[in-house]
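Only one protein chain is missing; all other protein chains are in place.
For reference, chains read A, B and C in written order, and residue numbers begin at 1 within each chain.
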Amino acid sequence: MTATRFFSDNAATVHPVVMEALAAANHVDTAYDGDALSQSLDAAFSDLFETTCEVVWIPTGTAANSIILAHFVRPWQGILCYEEAHIEVDECGAPTFYSGGAKLMPLPGRGAKIDTEALKARIAGIRRDVHQVQPAAVSITNATEYGLAWRADEVGAISEITKGAGMKLHMDGARFANAVAFLGCAPADVTWRAGVDALSFGFTKNGAMMAEAIVFFGDSGGAGVRELKKRGGHLLSKGRFVAAQIRAMLKDDLWLANARAANAGAAKLAAACGNRLMYPVEANELFVRLTADEAAQLRGAGFDFYDWGEGAARLVVSWDQDAEAVAPLAAAIGAL
Amino acid sequence: MTATRFFSDNAATVHPVVMEALAAANHVDTAYDGDALSQSLDAAFSDLFETTCEVVWIPTGTAANSIILAHFVRPWQGILCYEEAHIEVDECGAPTFYSGGAKLMPLPGRGAKIDTEALKARIAGIRRDVHQVQPAAVSITNATEYGLAWRADEVGAISEITKGAGMKLHMDGARFANAVAFLGCAPADVTWRAGVDALSFGFTKNGAMMAEAIVFFGDSGGAGVRELKKRGGHLLSKGRFVAAQIRAMLKDDLWLANARAANAGAAKLAAACGNRLMYPVEANELFVRLTADEAAQLRGAGFDFYDWGEGAARLVVSWDQDAEAVAPLAAAIGAL
Amino acid sequence: MTATRFFSDNAATVHPVVMEALAAANHVDTAYDGDALSQSLDAAFSDLFETTCEVVWIPTGTAANSIILAHFVRPWQGILCYEEAHIEVDECGAPTFYSGGAKLMPLPGRGAKIDTEALKARIAGIRRDVHQVQPAAVSITNATEYGLAWRADEVGAISEITKGAGMKLHMDGARFANAVAFLGCAPADVTWRAGVDALSFGFTKNGAMMAEAIVFFGDSGGAGVRELKKRGGHLLSKGRFVAAQIRAMLKDDLWLANARAANAGAAKLAAACGNRLMYPVEANELFVRLTADEAAQLRGAGFDFYDWGEGAARLVVSWDQDAEAVAPLAAAIGAL
Partner (left out) sequence: MTATRFFSDNAATVHPVVMEALAAANHVDTAYDGDALSQSLDAAFSDLFETTCEVVWIPTGTAANSIILAHFVRPWQGILCYEEAHIEVDECGAPTFYSGGAKLMPLPGRGAKIDTEALKARIAGIRRDVHQVQPAAVSITNATEYGLAWRADEVGAISEITKGAGMKLHMDGARFANAVAFLGCAPADVTWRAGVDALSFGFTKNGAMMAEAIVFFGDSGGAGVRELKKRGGHLLSKGRFVAAQIRAMLKDDLWLANARAANAGAAKLAAACGNRLMYPVEANELFVRLTADEAAQLRGAGFDFYDWGEGAARLVVSWDQDAEAVAPLAAAIGAL
């Protein structure tokens, strides 16, 4: 069935190593996040990112994004983001809920990357008074909602504008692993070294069961974060089972290996799609031109994927689908 | 270590059958709560409760309580509860957060059971105007925060007052299994048959990993509930793994067997505590008089538990601690 | 000074009749909104609008808009509006605050009128799931933020789409009087007869001191509205002084006379502006092309107004500025 499922990496299986880690964590320990596994996260991520990190596990990406943003903005402030960002279009207003009312301020871009000129113009166009919502954070997604990887210098350009306006920079890293795998860079290069203050580091799509890491770089976290988490009902009593998933994903860079596998599958599919591609394929998502007839034909052959407006489709390759697993779909697309 | 840990059932292990269910769920399926396991919950609980149920899985009890209460009250309304109810003292204000500002209105009682006369008096004392917060829901906890089980007629007495004032009745069932195991009744008897509109049915403390069921009886659920869940960041992408835990707990009444085991352990400990007991032991929690010296002595022997104010302690027996597992502590208390 | 102030009708004087009404209300009566004047509003507006109205006085338009919208949408829902609507760009997020988090969903248009095709397309483009915010209300402003009056059939076209999608229709009538004065229609024609569910009827800009009416047509108001008002801190203890202003404005159609005076002044200015006008002048606001030099020249002559981006300015004529009062500015513009 992994050879036919391309609708989302949200539905992928859990990596066996993660399952083993859950079994290994099935012993008595302190409740909530006082256990040894939870307590080990700061150090583990500080190693990975080569800087001091404050890390909070959380079961979903929506909660991770929302808590970081709620920590960075006050209820009357705003969050600048790409107009089709996940936080803007797919989280039922969760960042507004967690922040107590902050406004998402959408911006245009290409391939889901905020256009820097549009960002500057938007900031410049806001009157500095109490009538207009003043933005206090910018959020970008890496890899983007259209499967592109932000380069370090691109992040830096956004960061420069962000910091120049006294705002915080958040990165939604639901597919951060795929971006890093594509870029071949150090995780630090496209995050704090480029000016990112906090990262939602996603593991669920990439082989975990329900585990994301809220990563604050330097001293950008602190008081209030854990209250937001508890108040949102996200402090799991047996929290060690979430921390265990994350530790398993970090061990021997499983997160990177899984992302590479998904990316490799996507690259193979991309080759088959040729000029059907609407965007370069830099992570594990493909957006392809496909007529309704062609889509029906592929579905008739058992392949499952989402339409993306008229005449287009989204194909997502998961960590458990390597080049071999995507071969049937690649062949079917080639034969259209 | 199970023979020494009595600080909370929050830290207990996960039952092997639940672990097996997680492994069995590790296949591809629809994302979020569209999978077969999630979809099966309504029917499973409708069977168990002998009436139509609408069921929503959720990873924590705090989120379960908050979503039910947010569904029942508007931001300017109130929630009547026992003054030491978990929602009042241990959830960082989560029900207020989820409801957009509802007021918790604490009431006295004995053994964490709301006093019915106090409830009536409180309702009667509220002026029906816009200046005073009007309560719209009552919340009770079964088993209570002091380990007592609400009998059907006691619930009915609360329900009569609640319904008479046009309010909804919520039951926090973090230890619902322990209460039912003690009462030996049908789950329906102390819930909807006695007037409960919705139940937070806890499984995490009782052998699951992170799995609670929001159970709406009849048509008390409906529009808005799933938005509250999504907006709170609780719609897990691989939701089948939460549903799987719940199905495993329901199968062959594992929830009841586990609760019986914990209750049996607690009963054995209770016998050893004799007149140290501050409340009858009807579930898996004991509140015992214990001097600071005695507490130190038990801790010196390796036992782990919480102080409960001065001169008292709370002992909690988990599903993985049967009569045999509590024997060392029973002996130690007996020898004080 | 009335001959030089064109920056906003927000700063206009209070009509002498309103001042007299305040003096006349300076006697003892019931507190809050239990007084005779407050109690008379439902009937007065029901007469004016030729249908049953539920009316709530409120000191500001921001609060009026916010309370109506908060009454119409739940926290997780959305409000469709023009992308430069006052509620979207000038209220510091107040509708989101009052509604507990509702999302403003901006739409393009011409002259601050929502484009009906864009409205349809936006609604059609929203997936009916819990991930995307579902809109529950549409808000239009009459006269618009660019000084245009919505005709009855235009409102009807918006209403048809709105009602077809199960939503409520709100009209921000900060300058409703000016629109009605221009259209020469019955107030009912561009409101409930055209499908409007509730109106923020502004009096402050038009000669009152701080008085707006929240007008619910038919049974669109009801439970919750007064709680929103009280909770927002808008239930004035000496409420009769707000109701008195509104009654004075309604008496002998003072609201209409004042709006006609402002419109007449604006029309005279418009004639002087000729092809500098960016929009037809249908109420009391003019948007005119003006170079920086020209603007400086006018300011040098004592005229006060706002720039409107580069090369443009906004001129607002108030109720206390008739054709004679605007003559100096008209002459100055003509002489540029």
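Just a few scattered comments:
Just so we're on the same page, a residue touches a chain if its C-beta (ideal position, glycine included) is under 8 Å from a C-beta of that chain, and two chains touch if they have at least 3 such contacts.
Here the structure is a predicted model, which means the values were calculated and not measured.
Considering C:41, C:56, C:92 or C:198, the position touching the chain not shown turns out to be C:92 (whole complex).
Residue in contact with the omitted chain (choice from B:7, B:32, B:82 or B:97): B:97.
Looking at B:75, B:111 or B:173, the residue that reaches the missing chain in the full complex is B:75. Within the whole complex, the absent chain has one touching residue among A:224, A:274 or A:311, and that is A:224. As for the chain not pictured, it touches subunit B at residues 75-76, 89-93, 96-97, 100-104, 130-133. Touching the omitted chain from subunit C are residues 1-2, 5, 7-8, 10-14, 19, 22-23, 26-32, 58-64, 66, 91-94, 97-98, 204-205, 209-210, 227, 230-238, 241-242. Mapped onto subunit A, the interface with the missing chain covers residues 74-76, 100-101, 130-131, 224, 226-231, 235.
Throughout what follows, only the chains that are shown with their structure count from here on.
In this assembly, the chain whose C-alpha centre lies farthest from subunit C is B. Put simply, the C-alpha centre of subunit A and that of subunit C have 42 angstrom between them. With centres set at the average Cα position, the gap from subunit B to subunit C is 50 Å. For subunit C, the set of residues that touch two or more other chains comprises 75-76, 100-101, 130-131.
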